[in-house]
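A single protein chain has been omitted from the complex, and every remaining protein chain is retained in its original position.
Coming up: subunit A.
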Amino acid sequence: MAGASEPQASAFSAAELEFLAEDEMIEIVPNLRMDPLNFISGDFGPFRPQIATQVPLWLAVALKKRGKCTIRAPEWMSVDKLAQVLEAERDSEKFQHLPFHYVEIARLLFDYAREDIPDIYMVRSLIEDIKDVRFHKIGTGLEIISRERTYALRLKNLSAMEANIVRPFVTRALETFYKLSSSEMIQESDHIPNRQPQATNRGPRRQLKDR
């Protein structure tokens, strides 16, 4: 039944996405001496003052909160890089490549490591702009699927948060197309008089769009 929506329409909550993003690696510069940490999730350290090391974001934030390290903003978070991405994002219909969890990573760093990010205000507004442009594109992208029949969709370079947001609309829309074109539906419609005859096959598969 088309109306029976599954709860997994929104499979992950924002908190769960943040949880996943916290496993992304980031560089920190510790200011304390600490032995290597042998975690279930992996081995990190040793930690020596002024010697940079890679740790998962959650660990970086935990150390940062206690004033035990500075976090090095990832390369993609520089003003130059972001300005480039924004420009490309505006010029092209395609989505530019950004880390899968860029929204969550940026958010965590803004919340807990503001003083470690050079030109934070600029970076912040660039990321906001990029987010806006991308969401706008998602909106127009959805219009495209609603105009053309689509049976498989490539969501190139879409980030975790973006994918999670469009999931309910996209999956439901695709399901409806799928159902409308399925043979069962066609047989059923044969019994109902005065209905437009439906196409017997699903028509050409939509070129997967680089959305």
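Side notes on the structure shown:
Quick note on the criterion: a residue touches a chain if its C-beta (ideal position, glycine included) is under 8 Å from a C-beta of that chain, and two chains touch if they have at least 3 such contacts; residues count from 1.
The working rule: contacts and distances are computed from a predicted model.
The unshown chain of the complex is recorded in UniProt as "DNA replication complex GINS protein SLD5", chosen from "Carbonic anhydrase", "G patch domain-containing protein TGH", "Probable 26S proteasome non-ATPase regulatory subunit 3" or "DNA replication complex GINS protein SLD5".
When the missing chain is restored to the complex, the residue among A:I26, A:A113 or A:A160 that touches it is A:A160. The residue from A:M25, A:I51, A:V79 or A:A152 that touches the chain not shown here is A:A152. Where subunit A meets the omitted chain, the residues involved are 4, 6, 8, 11-12, 19-20, 22-23, 32, 34-35, 37, 39-42, 58-59, 62-63, 66, 68, 151-158, 160, 163, 167, 170-171, 174-175, 178-179, 201-202, 204-205, 208.
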